[in-house]
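Read through the structure below, which is laid out as structure tokens, and then see the notes.
Here the complex is missing a single protein chain, while all its other protein chains stay put.
And then subunit A:
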Amino acid sequence: MLKVITNNTANFFKKIGFDIVEFIKENFGILIGFAVLCVALSIISPAFLTESNILNILRQVSTNANLALGMTLVIIICGIDLSVGSIVALSGTVTGGLIAFSNVPITAAVFAGILVGTLAGVFNGVMVAYTGIPSFIVTLAMLNIARGAAYVYTGGQPIRVMNEDFNVIGAGYLGAIPLPVIYSFIFLLLTAIILNKTKLGRHIYAVGGNKEAARFTGIKIKQIEIFVYTFSGFLAAFSGVVLAARMFSGQPTVGNGFELDAIAAVVLGGTSMTGGIGKIGGTLIGVLVIGVLNNGLNLLNINSFWQLIIKGIVILAAVYVDMMKKRKEAQV
């Protein structure tokens, strides 16, 4: 019975282009690290390995998971998206404002919030594709613009939205599983399918791996770039709305520094900052490592200042180990 289930899941994952054996081989180092982390935490803190804590971790990582999925595509095409944290704030405040100030129906407000954030992503993509300004600069500008817009719109104050129907979007459950976790899971599948199962996915790797060769192959580079930044913007916008719903409020200060956690997760997951290489499975592990680390440090009552330092060191160490491994392989 168990065998049937595992076989079926393996087949399912294969279908979306996910090979479990490859996955373990490629992420061996970080998987070991992750396992050690989990075992250590479950020994030190009895609260760690409980159903409620695990669901809690999953819910906490869901935002970063969404952002990291988009960021994976961006980094594969050799770019970076620094604006996602600000877009989270912008879309959340827009949706919140429309409901609270303008009495717009919830569905429409949600839709509008997501649209605004997505348009910010479109703007990033168009600028990168057509002006040749480096993505670092374009999205750094958008980081300021979107954050500024959120402040302007709200006057700098959080917008309270005491609406149960809205709240359910972020705080609801499907069975025992929090809705944000469900959303992230869907996005995970979606992104994996795009990367592994579509022409678009192969073109994304080509643009990141060698833009010139992609041009010679007739790949529409500008379209790919615009799609990728738009996708990243959309995921950020969606996360922003969900976050606002869960907190009963659209806050202009939310999402500060989210882009950095997303980048960290992507890099931990083995995606190359020089483009062309990266897998969704790796990013997922990266997200979980950061999430479990955060959770564990909280359970151990380590103060948040120290948490930052520890997180920084872990990221550095993990990427260093990975690089050493790759360099060794290259030199043989």
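In this text, contacts are C-beta pairs under 8 Å (C-beta built on N, C-alpha and C of every residue); 3 or more make two chains touch, one makes a residue touch a chain; residues count from 1.
We adopt the following convention: contacts and distances are computed from a predicted model.
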Omitted chain (choose from "NADPH-dependent glutamate synthase", "Ion-translocating oxidoreductase complex subunit G", "Carbon monoxide dehydrogenase medium subunit" or "Monosaccharide ABC transporter ATP-binding protein, CUT2 family") - UniProt protein name: "Monosaccharide ABC transporter ATP-binding protein, CUT2 family"
Residue among A:Ser45, A:Asn210 or A:Thr253 touching the omitted chain: A:Asn210
Residue among A:Thr131, A:Gln157 or A:Thr198 that touches the chain left out of view: A:Thr198
Residues in subunit A touching the chain absent from view: 17, 193, 197-199, 202, 205-206, 209-210, 212-220, 272, 276-277, 331-332
